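Below, a portion of the complex is reproduced, with chain positions unchanged.
Note that the chains take the letters A and B in the order they are written out, and that residue 1 is the start of every chain.
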Amino acid sequence: MGEEVQFIFNTFSFLIWGGLVMWMAAGFTMLESGSVRTKNAAVICLKNVGLYSVASIAFYLIGYNLMYVDVGSWIGSVRFLYGPSADEVALVSGQAEAAAAVTANGYSVMSDWFFQMVFVATAASIVSGALAERVKLWSFFAFTLVLTAVIYPIVGAWTWGGGWLNQLDFKDFAGSTIVHGTGGWAALAGLLVVGPRRGKYRRDGTARTTPPSSVPTVTLGVFILWFGWFGFNGGSQLALGSVADAVAMSHVFVNTNLAGAAGFIAALVLSRPILGRVDLLGGLNGVIGGLVAITAGPDIVQHPWAIVIGAVGGVVCIAAMRLLEALKVDDVVGAVPAHLFSGVWGTLAVSIAAGGHFGVQLLGVVAVGAFAFGLSWLVWMALEKTVGVRVSDRVEQLGQDVTELGLEAYPEFVLMPEQDDEL
Amino acid sequence: MGEEVQFIFNTFSFLIWGGLVMWMAAGFTMLESGSVRTKNAAVICLKNVGLYSVASIAFYLIGYNLMYVDVGSWIGSVRFLYGPSADEVALVSGQAEAAAAVTANGYSVMSDWFFQMVFVATAASIVSGALAERVKLWSFFAFTLVLTAVIYPIVGAWTWGGGWLNQLDFKDFAGSTIVHGTGGWAALAGLLVVGPRRGKYRRDGTARTTPPSSVPTVTLGVFILWFGWFGFNGGSQLALGSVADAVAMSHVFVNTNLAGAAGFIAALVLSRPILGRVDLLGGLNGVIGGLVAITAGPDIVQHPWAIVIGAVGGVVCIAAMRLLEALKVDDVVGAVPAHLFSGVWGTLAVSIAAGGHFGVQLLGVVAVGAFAFGLSWLVWMALEKTVGVRVSDRVEQLGQDVTELGLEAYPEFVLMPEQDDEL
């Protein structure tokens, strides 16, 4: 097969699967918007469109260079803006003689940029759901800027950028730890700084259930994410220019699908003993848990293992939901359970299922965790000490939609008065 | 063109169009969730995510083997699990010498598995909508397991698997009968065993209209299905590795789109005489009817015929909605009209529009109908005699969401008390 054909296949793969990962931003938005109470359903939409926009610009301004350009062990290039190679510019300007040099790169550099950019947006999406209903809008955007411009890119430099963890042969195909772990740690740090929602815990310490505003909207979000995950994992083959790539991508698709399905079934069946009832929201989060878990190694585990990894990922997710609740860490959508806990499981499971090095996998989990959690915590604390990270009690009670936007999510609908049993 | 390039095109086609068919699961979910009353809108979400998960696992465990592996006239291989060929495993493990043998297959075997799997999920989706609002959750899943593991795969073995109907040259390109008919017959059998919803028919025999919970959600579902249908029909070319395949796929896209559009217009315009008013839900179901109708032959009918087939498909659909209502068969979303009735029309229309053998087409319709309906009826009856298939009157009155899940779909919204005029 000619190099030109390979170039087109590789580039097309980045674009089409990258587009599908971009679509996951809508999935997070629907999942989160349907999970929060109606009084915060508009602000969470704003946060999600905003975080995607901020991530797009930040990764263009600085993030990609930090992550991929001239990476040593720890960090790439501290330089502004990223653009096509001179050869690409020449080629699209009509200088056909540049074609050979462009082709030799194997893919269009900006198609890769696009594919990597939608991944950083995914990491940022994880944070918004966990901290919903009480984090300040502009503080959230400020954190998002740091996460997408600096924190995630540095983790990425260590791994996909070719840094020290990559040199140790740390395996994380599409980012159980790199994307989902980083986002999960950033969310967890935020949860500890921001604290639980007003009224989430009763005086006796038990947790109150807050009603989701729309279960069908949550379900739509999960389907969007599942659909998008084929782009997320499939595209992470990073090439389609050979028969081997096409075969590997097919295996990735099947493993991804089996893991999501197994995650749902396992979480649903075990939701009764673990969460106390047949729990749809638990089952839906189990889909995410299963998908996150398979993400570290969908290219190398065999299909039956994908079912096991996904099922355990789903169960880990709902067990972690219960654990966080017991610890009074108030994660509105169960983002930390699904992305962080199931991501840790998935990263370690690669070494069990496909013979990677357990110690290296564990080291990667711990190192990324220490860095992403630590730096996120510092940023959240800095925001807390300066502009504040949490809305006032009054805003929280009335909802962020009316108070921060002067807009209700469902203005014409008559809503139940909130059950404020102990407030 | 080299074999390798063909291999990649064929495989990529399975993956991208298969992904789009997976997305149809979200379309069914939205269509059904918006069509049922709010008190059952969460359970129908659960059923849809669950049926997709069950279909994924069941088709992996046994279904694909029954349908495609060593098919004689009637049935494939009774064997557990399906996986990549030894050559594929060798290739992705780095043994480059396996490439030639892999390439000779023309596509990655697991990409084909993925594409076929999302089709069985589609068939199962048809059942959930028809039986909404009164079928027991776990009985529905049990039926789904049999449908996706056994019933659909055997119908598939007769046809796409190379069995007796295929040998007679039965034409059903993307499954007007094989997918939509099988799903429709399974739903009809369920409808007869489960019976109409409490209060659907007044004492004088007239039918009550049950309000859809959200018309925009239904509309979203129809758009998702229409979008996904390009994958469903386009991908059913099963190859993209030649100019002829690319041309055929283009014709399929255009026919699919024209049929959906014609189905909508015809159903909307004729909804006044047939259904008594300009009926949006009838028009939307007409889209589905038009799409189902063209599905049997989008590769071989000419474009003007696609408009005719789609328009008639839309009208057949709304006429069948009225017929079922008169027969007191209570299909909540009109799934049997759209998928079974319009599917029969489409399967027969191939022989009218493109010169297939009418007798063979009819035989296919009847044989699949007898088998799928008969076996489905037995399964539904077995479930009825053991665990029961229908929720109690109290559950039906209160809704399955609260009673089976302890969760409302829209917990914060104030809802109308139900108009229980004669209950």
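By definition in this document, a contact is a pair of C-beta atoms (placed from the backbone, for glycine too) under 8 Å apart; a residue touches a chain by one contact, two chains touch by 3 or more.
Computed from a prediction, not measured in an experiment: that's the story for all the values here.
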item	value
Full complex stoichiometry in copies [only 2 chains shown in place]	3
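Everything that follows uses one rule, which is that only the chains that are shown with their structure count from here on.
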item	value
Geometric centre distance via CA averages, chain B-chain A, whole Å	32
Complex contact set, residues of chain B against chain A	2, 4-5, 7-8, 11-12, 14-16, 18-19, 22-23, 25-26, 29-30, 33-34, 41-43, 45-46, 48-50, 52-54, 56-57, 60, 81, 83-84, 88, 91-92, 96, 99, 102-103, 108-111, 113-114, 117, 137, 214, 217, 220, 401, 404-414
Sites on chain A touched by chain B in the complex	1, 5, 9, 13, 16, 20, 37-38, 211-216, 219-220, 222-224, 226-227, 230-231, 234, 240-251, 253-254, 257-258, 260-262, 264-265, 268, 277-281, 283-284, 287, 299-300, 302-304, 307, 410, 413-416
